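A single protein chain has been omitted; all remaining protein chains appear in their positions.
Coming up: chain A.
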Amino acid sequence: MSTDVSSPHASPPATSAAPARRGSLLHRIANSFVLRRLVRSAFVIWVVATGVFLLVRLLPGNPVDVYINQQISLYGKTYDQAAAEAQVYFRFDPSASIFEQYGGYLLGLLRGDLGTSITTPGVTVTEKIAQYLPWTLYSVGLALIISISIGLLLGMIMAYRRGGIIDNLVTVIGSTFHAIPNYLLAILIVVVGAVQLGVIDYARMRGNISPGLEPELSLRFLSDIGYHATLPMLTYILTTAGTWALIMKSSTTQVLGEDYVTVAKARGLKDVRIQSDYVGRNALLPLIAQIATQAGFVVGGAIFVEQTFSYEGVGLLLFESINTRDYPTIQGVLLVVTITVVLANLAADLVNAALDPRIRLGAGGAA
C-alpha cells in the first residue's frame, strides 16, 4: 500500500507531486511554484502595459494636438510656435512611429519612468502618483482591513448561530448596503447627514487634511487625517462589510458540515481550536482570492467617492487627468492599478499555497 517512498531526500510535499521528476537543479527551479507565479505576474503586467499604451493611442486626438489646439485657440499662437512649445513640454514626438513610441515607453517603464504630466508641465507622472497614492492607500486600505475584519467575524458568528438575531439583522442590513453603489451612499451621506440633518460638518471634513497642516509624525496630524478620512472610510466599510459577512457565513456554514469538524468534536478538541484551526482556516481559504481582487479596488475603485468628498487620492487624480486629457497620467495610474491587482493576486496565490497544501501540489502537477 505504501509504495512511493522512492526519493527519501526530497521534501515531503514534493514526494508524491511529480512522479517523473528528473531531479536536476534546473528542472526543480523551472518547476518551482513561486517562480512560475512570478513569471506569470510579470507577463500579465507587460500585457496590460501594452494594452493601455495602445488604447490610449486609439483615443481620438493625441495629447500634443490637444495642447497645440489649446494654445492656438487660447493665446492666438501660430501652429509652428505652439508645436515648438509642445516639443519642449512633451518628451514624446507625435510624428515618431508607434513602434518607436512603444519602445521608448517600455524602456522608460523598465527604468521606472512613467513620463511627464501634460497639465502640470515639469511634474513627472511618478511624482504625481507618489503625491496622491498614499492617501488612497491609507483611506481605502484601512477601510478594507476594518471591513474584512468585521465581516469575517460577523460571518462566523452568523454561521454558528444560524437563524439568530445577528444572522437575520446582518443579512438584511448587509444585502441592503451591498445593493447601494458606494458613490450613491457617499452622496446620501452628504445630502442627508450634512445638508438635511446637519450632523456632519461637511465643509470641514472634506479634503484629506486641514489647510495649513504639514505631514509630520504627531498626534495632531494623525487625528486630523483620521478625521478627514472618516466619511470615505465609512462609505467603503458600510458598502462592503455586510458582503464579507455573507460570503464568510456561507463558507463557514459549508465547513461546519464537513466530517472533519464532527470528528474534531468527537476527538474532544477545545472549542477555540476547532473554531480557528478547523473551521476558520478552512472557511477562509476560498475567500483569499476574493480579498486579493478587492485590493485592486484600493487603488482603482475609489474614483467617485473621492470626488464626492474631495478626497485627494489616486481616484481623484485619474478622474481629473481624464477630464483634462492628461494621457501619460491616465496611463501611469492604470498601470499602478494593474500592478496592485497583479501583486495582490500573487500574494493571494502564495498565501493560499502556504495555507492549503492541496493547492501547492495541484499547481505543481497540473502544468
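Keep this in mind: a residue touches a chain if its C-beta (ideal position, glycine included) is under 8 Å from a C-beta of that chain, and two chains touch if they have at least 3 such contacts; residues count from 1.
FYI, contacts and distances are computed from a predicted model.
Only one of "Peptide ABC transporter ATPase", "4Fe-4S dicluster domain-containing protein", "PQQ-dependent catabolism-associated beta-propeller protein" or "Betaine--homocysteine S-methyltransferase" fits the UniProt record of the hidden chain, and that name is "Peptide ABC transporter ATPase". When you scan A:Val39, A:Ile98 or A:Val263 for touch with the missing chain, the hit is A:Val263.
Here one chain is not drawn; of A:His27, A:Arg57, A:Arg204 or A:Arg281, the residue touching it is A:Arg281.
Although one chain is hidden here, its contacts on chain A can still be listed: residues 1-2, 5, 12-13, 15-16, 258-260, 262-271, 273, 277-278, 281-282, 285, 355-358, 361.
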